[in-house]
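Working notes, structure below.
With one protein chain removed, the remaining protein chains of the complex are shown where they sit.
Per-chain residue numbering starts at 1, and chain names A and B are given in the order in which the chains are listed.
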Amino acid sequence: MKGYSLGEIAAHLHGELQGDPGLTIMGVQTSLEAGPEDITVVFDAKAFARIGESKAAAIIAPMKAGELNRNVIRVANPRKAFVELLSLFYPKAERPAAIHPQAIVAATANIGEGVSIGGGAFIAEGVTLGAGVEIYPNVYLGEGCAIGEGSEIFPNVTVYPGTRIGKRVRIHSGTVIGSDGFGIMRDASAATVKIPQVGAVEIDDDVEIGANCCIDRATLGATRIKAGTKIDNLVQIGHNVEIGNHCCIVAQVGISGSVKIGKYCDLAGQAGINDHVNIGDGVRVGAQTGVIRDLESGAWIGYPAMPRVEALRVYSLLTRLPELHRHIQTLEKRCDDLEEQLRGFVDGPSLDHGSSKNDDES
Amino acid sequence: MKGYSLGEIAAHLHGELQGDPGLTIMGVQTSLEAGPEDITVVFDAKAFARIGESKAAAIIAPMKAGELNRNVIRVANPRKAFVELLSLFYPKAERPAAIHPQAIVAATANIGEGVSIGGGAFIAEGVTLGAGVEIYPNVYLGEGCAIGEGSEIFPNVTVYPGTRIGKRVRIHSGTVIGSDGFGIMRDASAATVKIPQVGAVEIDDDVEIGANCCIDRATLGATRIKAGTKIDNLVQIGHNVEIGNHCCIVAQVGISGSVKIGKYCDLAGQAGINDHVNIGDGVRVGAQTGVIRDLESGAWIGYPAMPRVEALRVYSLLTRLPELHRHIQTLEKRCDDLEEQLRGFVDGPSLDHGSSKNDDES
Partner (left out) sequence: MKGYSLGEIAAHLHGELQGDPGLTIMGVQTSLEAGPEDITVVFDAKAFARIGESKAAAIIAPMKAGELNRNVIRVANPRKAFVELLSLFYPKAERPAAIHPQAIVAATANIGEGVSIGGGAFIAEGVTLGAGVEIYPNVYLGEGCAIGEGSEIFPNVTVYPGTRIGKRVRIHSGTVIGSDGFGIMRDASAATVKIPQVGAVEIDDDVEIGANCCIDRATLGATRIKAGTKIDNLVQIGHNVEIGNHCCIVAQVGISGSVKIGKYCDLAGQAGINDHVNIGDGVRVGAQTGVIRDLESGAWIGYPAMPRVEALRVYSLLTRLPELHRHIQTLEKRCDDLEEQLRGFVDGPSLDHGSSKNDDES
């Protein structure tokens, strides 16, 4: 790995250096794992307070962090600086622009400049690959797929025929794009009948899709993922779904058929969205949440999905249900006593318990 | 794409044509996306009412739909007509019956007539492929697997040794059939000990399995999927599971070991079934439902699974727990007041609050 001087790093990050500009830094690490040749980043005052334990040679910190008698680079936005720092120290490995002799590339494929295709990859008839596209080993690209400039398709990805993928898209291993949507009807005898799935999948620029995801082709028309959206691993996206720009979809989320999701949404892990639901811009859905109706805005959690603040109270009370139950039982006893006293006071003794307390079958 | 005249389409669908039988239709589309050369299908009266917005050249509609001054084909069952129409316009692409020179096929494999095997596919010793089977690139079929006539195995599928697959089965990319069941015990020191998984997987005719599913081999005996069952993506089916005919299993469902499921069941997305549970014929399980005991019949949702009608009331009340809690607090105050009044009225002032209201720790 190539090292950089603290002065170079400070200049690269547009930060204010306090310390030795000539000191050479060899890597980036977490504060606990950093050694005496590493730089580390603290994102907030709390982490800054514990930085004494770190052996790091230098620290990147927020402008407002307190004084510290060490090498410090102060920056306006430590998270942004962290991204720039990682890109500086760990640049993307260059891959040779070459087609491996054991790749299988159809004669009618249209291969751009600087494309790399790994051994065992299968490029079907009529595929178009833009400049600089990297296809790793054992990828399958079906007939007529088009992939834009600079995209990377990692090993063992499968892209079914007719899929359109934009520029700078990254698709991680094991992901399947464009297999059939789950369109099944039952005939008069309840036997299953498959509805042919003849639509497509369109993935816009700068989308990243994690490993072992499934994005189904549309029945008719297209399943669409808009530019800038990032998808984690093992996510299911059904037929005819549309996801807007710059969403974050966390691992194991399931999005049923024909769901529409706006821009800038966050869906946390294992959340599920019922078919045909519409979700507005900027909606946030919590982990394991079950969305069964349209959501216009705001943050939602629970099953069924509730506004987050409400849900926190609901689930707090859920855990207290045994206590609430005891309260109800106590209230019933108190009402029994009150009724008994009142009857005794008014009528003298009676054998007639006319209250509705026998409703309690608990 | 090949076009058909409206007359040909009406005849093919056994429908009643109102309009120009000579008009050429080039494709099928949704009502909103249809252009002036497309036909579209409306499935119900509601959609029929909005058809005015569609640019489609012709419309397929239910027999009972109202009058419309356009080209209409009326059919008894629009969903069935939709399937037939898609099959007419988008017939399955013919694949050459050929073994790609870069496929790896063991000498003892038994390859039927008209089989297609893609480049990079690996067919191990003793595999049997029925007539017309299509094996896509980079598929792995382990020793002794047998696949029936007309089945399609899409790219990057893995089938472990000894698996038996019926006729006209479709298995989508990334799916793994026959890997080890999760049989783990703990020894006296709580260390994990693997239980060898030496059983098999048997998949009957006309089953379709989505992308990135896992169907585990049995510990002993076989994991079985019966004819006509359709499985979506990312579904987990554990060892020794048996699933009856014509079930629909939606994406991300998890079925634990030794579960038995009857015929004609529907399991919605992300539902989970505990090990050794038995589910009767025709049972419907809702999305994200947790099934922890046997279900004989009916529709079930929630965690734990409740009869659907009951569950709708339960979850409606769950969202109202804060309100119920306030009611309980109000009742406690009212009982306090009543007790106080009664005491004051009967005894005059007292310091003795003998009620059990102190049970409230909320």
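Note that a contact is a pair of C-beta atoms (placed from the backbone, for glycine too) under 8 Å apart; a residue touches a chain by one contact, two chains touch by 3 or more.
Predicted model only: the values in this text are computed from it and were never measured.
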Options B:234, B:247 or B:295, residue touching the unrepresented chain: B:234
Contact partner of the left-out chain, one of A:49, A:190 or A:321: A:321
Chain not shown: contacting residue from B:156, B:223 or B:245: B:156
Those residues of chain B which, in the complete complex, touch the missing chain: 102, 104, 120, 122, 138, 140, 142-143, 156, 158, 160, 174-176, 179-180, 182, 184-187, 190-196, 198, 212-214, 216, 220-221, 234, 236, 238, 252, 254, 256, 270, 272, 274, 288, 290, 292, 303-304, 306, 310, 313-314, 317-318, 320, 323-324, 326-328, 330-331, 333-335, 337-338, 341-342, 345
Residues belonging to chain A that touch the chain removed from view: 28-30, 33, 79-80, 82-83, 86-87, 89-90, 93, 100, 102, 118-120, 136-138, 154-156, 172-174, 208, 210-212, 228-230, 232-234, 246, 248, 250-252, 264, 269-270, 282, 287-288, 302-303, 315, 318-319, 321-322, 324-325, 328, 331-332, 335, 338-339, 342, 346, 355-357, 359-362
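We take it that only the chains that are shown with their structure count from here on.
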Cα-centroid distance, chain A relative to chain B, in whole angstrom: 23
